[in-house]
Every structure is written in C-alpha cells, then in structure tokens.
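Missing here: one protein chain of the complex. Every other protein chain is in place.
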Amino acid sequence: MQEFFSMGGYAFYVWSSFGFSIAGLIYLYLASKSSFKKKFNEVSIWQIRENKRVDK
Amino acid sequence: MLLSELKTLYKLEWRQFSRSQGQWLFPVMLFILVIVLFTVGIDPEAHRLQQMAPAVIWCAFLLSLLLALDHMWRDDYQNGVLEQMLLHSESPLQLLLHRVVVRWVLSIVPLLLCLPLAISMLQMPMTIFMPSLLALAAGSFVFWSLGSALSALTLNDRRPALMSLLLLPMAVPIVIFGSRVIKQSAMGESVSGLVLMLVGLSILSLSITPWIMFAGMRLNLD
Amino acid sequence: MKKWFHQWVSPPHLYERADRYAKVFLFLAIASILVALYGGLVLAPADYQQGDAFRIIYVHVPSAWLSMFAYAFMAGASFVALVWRFSAAHAVATVIAPIGAVFTLLCLLTGSLWGKPMWGTWWEWDARMTSELVLLLIYLGYIALRLSFEEQAKADKAAAIFALIGVVNLPIIHYSVYWWNTLHQGATVSKIGKPSITWDMGWPLLLMTIGFMLFFGAITLMATRGELLSRERRTKWVKELVDINRGVN
Partner (left out) sequence: MYSLEAKNLSKWRDHYCVFTDVSFSLNSGESLWIRGDNGAGKTSLIRILAGLSKANDGELLWNNESFLADNSSYQGALHYLSHQQTLIPHLTVLESIQLLFPMLGAKAASDISLSLNDVGLAGFEQHKVQNLSAGQKQRLSLLRLLLRNKPLWILDEPQSHLDREGQAWLFDTIERHISNKGMVIIISHAKDLPLTHVKSLDL
C-alpha cells in the first residue's frame, strides 16, 4: 500500500496530475449543470416578464 | 468601369497616405524602438546580438504592422465610408483586396527601408539583406491579409487589442520560417525553400481572406 | 438521410434526446474512467525507463486528444451551422469552446507535471506542448470574440468563421512547430525514448480515452440543452416546457 502511494518516488507528479484531471472533469460537470439551470431560470424569468408586457 | 474605380482607389489611398500627418512614421519608430529595447535588455555583445537578431527583427516587424493594421478599416467604418464603398462598388471583393494590397505596400516599404539599419544595429552581416527582405515581404503579406480579415471580423469591438490577440497565435509559422531564413542566410546556407514556403503561405492566405473580410463586413454593417 | 438529419437537429428534438443521452453517456463515462484508473494506476506495470511517472500518460494523452477532438467537433459544427443554417449547431459550438479550453489546460498542466521529473524542467519547448499552448490561445480568442458581440446572431457567425480560420491554420502551426522542434532537438537530452506500449499498459489508456470522450459528450449535451432553451426562448416548445416545469399550465 505504502509502495502504491509513493509511486516509485514520483508521488507528487503522478498524484497531482490525476488530481488536477479529476478536478477538471468535476468542474466541467458542475459548470455544465449549473449553466443549464442558470439558462433555464433566465428563460423563465424572461417569459414571465414578456407575458406581462404582452398583457399590458 | 472597375479599372477606373481601382484607379480612383489608388489615388485616394496615396492622397490619404501623404496627408496622414506623419502617421506612416509611427510603425517605423516602433520597429526601431523594439530593437533598441531588446538590445538594452541584454549585454550587447556581437555573438549574443546575432543569436537574437532573427527573432528580434521578426517580432519588431510584426508588432509594427499591428499598429498600421489597426487603421485598416476602422476609420472608414466609423465615418460611414466603408458601407458606402461596398454599396456602390461594381465588385466589392476586388476593391477590398486591392485596398489591402495597397495599404500593405505603403506600410512595409518604410519598414523595409529601415532593414539595413536594423541589420547593422544587430551586428549581422549585410549579406542577409536580400533573403530577409524577400522573407519579410512574403511573411508580412500573410500576416497583413489575415490581420485585415480579422479586423473586419472584429470591427464592432472598440478595443484594438482583440484583433491582435486573435492574429498573433496565427503568426507562429511565419516567425518560425522567417527567422530561420535570417539565421540560415547569415550562415551562408541556401534559403530558397523557406522563402518559397512563405510565398506559398501568402498565396494561400490571398485566396481565403477576401471572403472572410467581406463576410465580416456584411456582418458588422448589419 | 437529410430529412432524418434535419429532424434530429431540430431544437426540441435535440433538447429532449440530449437529456437521455447525456445520462447514458455520463454513466458509461464514469464506469470506464473508474476501470481505467484502476487499470492504469494498479494493474499496469511500471515503465522500465520512466518508472511510475509514466502513469501520467493515462490523463495526459486523453486530455490532449480531447483538446483536439473538441476543436475539430466545434469547427465541424460551425461549418454545418454556416452552410446549412442549423441554429442548433451554433449552440453546440458555443458550449464546446470553454470545454475544449479546459481540456487543453489540463493537457498542459499534466504535461508540465510529467516534464518536470523527465526533462528536469516544468516547461520544455517540445513541439506538442508548444502547439497545445497555441491551441489554448486560439480557444481563448474564440471565446473573447464571441463575448465581444452584443447580438447573438452576429457572434455566432463571426465565431464560426474564426473557428474555420483556425482549422486551416492549426495544421500549419502544428507542422511548422514540429519542424522547428526537430531542428533544435539535438540540444536537449530527454529521458523519454519511444515508449513501446504493451497491451497491459495500453488498454487502460484506450479505455480512459473512451471514457473522456463519453464524458465530453455528456457535458456537451447538458450544456447544449441550456443554450438551446436560451436561444429558442420565443418558440412555442420552450414556452410550453417552461410553463410545465413552473407548474403553471
């Protein structure tokens, strides 16, 4: 186990590479998800406003 | 009809060039200044200067052209001349292309005249003059035509930096081939292949950029 | 064929399907990435030259591949959007740009982390790294160009044209950088020989790449849905959809 984590002395480079990559993927996932939600809210607010404008 | 239109264009460009209150000197001044700044940044010993010279000449040259490219369409776009020209021209594509070529000639000739000065400032042998002249002419045309296309695309943006940021990454091949020409000709090697490569790139850019220019203008004038 | 394509890329259809496909892609992507992680970090033997540092390849190469694949996909979408005027394709190109930029950044980061132990420096002017850096700058330029327009329709067209200029330029940049690199390569001593990849080292790489691509597909679809809603906000299907989800009816 100890040997696995030390990565033959390259632990810092290997683990930070994998760490950055996984973090990057998670960031992309969250960003896409939140952008969808943001856009959805934006459109529904826009639509409420638009309906009011048309009713007037 | 088109011929007389082009003749008028040439006359108009020449008149504007001679009336620009010395504006054509700005790129030349920038060219010299960049070389001076590079040199004072290191210890100016002959071998070090010679090592840097190809890159310094090319970077200074392209940066100076950026200064001139900024005025390619913007002034005429803002005072409404550009849309009228497109509206009334027999062949807008050709007109735009001719204007690009005319302005290119008017901008690089003063810079090329300074080339001997730059070569001697960087303590390079004068034998590199001819090959580097050819390479700078061909390479700068690629840069210039792509730059004109990109500035037509970014006309609506008031910040002049955007076009430079889009254009400069595309200059990587030009600088690679072009500075290689200077380096190899200083060592007395043959550079015709490299110069031909740059000429090839300029023909490629000539065939693509007019369409981009035209599309960019239509889009920004809408 | 064309009719089928037209129907498939019609925004409401794409919106509806995108949700389902995104979930499937995401599931498959996570599964294959996890298996590939196990394969790459545990099962694969250490390289005889580079030791365990070579394992960085399992994240470096897939992100490099994705950075280019994403650009090609974005340019393809831009081309389709310009020529056949598919508004949905513009939406796809819009959302890909930042995703591609993140993959490019990951590729540069992991490449740098790999370069430090192997070359002894964080940044080596290696041909691939250099052209990857130029690619990042082009992605950023694309995004900046898009942001400089107030009007979406104009931004779409200008950005699509720029993406296509990039398609012509990137191979030229790539090959010129390679050529430049081989000329001065003699000076650098690199510990990397050509790593001959054996099957037990290779399959996690392949699986990881597939996983990254599936993941790319999933998040692109998710983001495209939002973009489609925003662009099509005046249409009936969006109005109905928003009404239903708000519970107004």
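Order of writing sets the chain letters: A, B and C. Residues in each chain are counted from 1.
The rule is simple: a contact is a pair of C-beta atoms (placed from the backbone, for glycine too) under 8 Å apart; a residue touches a chain by one contact, two chains touch by 3 or more.
Treat the numbers as computed from the prediction; the structure is a model and nothing was measured.
Q: Where does the absent chain touch, in terms of which shown chains it meets?
A: Even though it is not drawn, that chain still touches B, C.
Q: Looking at C:Ala153, C:Val168 or C:Ile244, which makes contact with the chain not pictured?
A: In the full complex, the listed residue that touches the missing chain is C:Ala153.
Q: Per the definition of touch given earlier, which of B:Val81, B:Leu117, B:Met130 or B:Ala161 contacts the omitted chain?
A: The one listed residue touching the chain not shown is B:Val81.
Q: Could you pull out which residues of chain B are in touch with the chain that's been left out?
A: Spelled out for chain B, the touching residues are 4-5, 8-9, 11-12, 15-16, 19-21, 75-76, 78-81, 83-85, 87-89, 221-222.
Q: List the residues of chain C that touch the chain left out of this view.
A: 151-153, 233-234
Note that only the chains that are shown with their structure count from here on.
Q: From the C-alpha centre of chain A to that of chain C, how far is it in Å?
A: 15
Q: State, to the nearest whole Å, the distance from the C-alpha centre of chain A to the C-alpha centre of chain B.
A: 42
Q: Of all residues in chain A, which are in touch with two or more distinct other chains?
A: none
Q: By residue number and range, which residues of chain C touch two or more other chains?
A: none
Q: In the complex of these two chains, what residues of chain B are touching chain C?
A: 146, 149-150, 153-154, 156-157, 159, 162, 165-166, 168-170, 172-173, 176-177, 180, 201, 204, 208, 212, 215-216, 219-220, 222
Q: Mind pulling up the chain A residues that touch chain C in the complex?
A: 4, 7-10, 13-14, 16-18, 20-21, 24-25, 27-29, 31-33, 35-40, 42-44, 46-47
Q: Report the residues of chain C in contact with chain A in the complex, numbered from low to high.
A: Residues 26, 33, 37, 41-42, 46, 51-53, 55-56, 58-60, 63, 95, 98-99, 102-103, 105-106, 109-110, 113-114, 116-117, 215, 219-220, 222-223, 225-227, 229-230, 233, 238-239, 242-243, 245-246 of chain C touch chain A in their complex.
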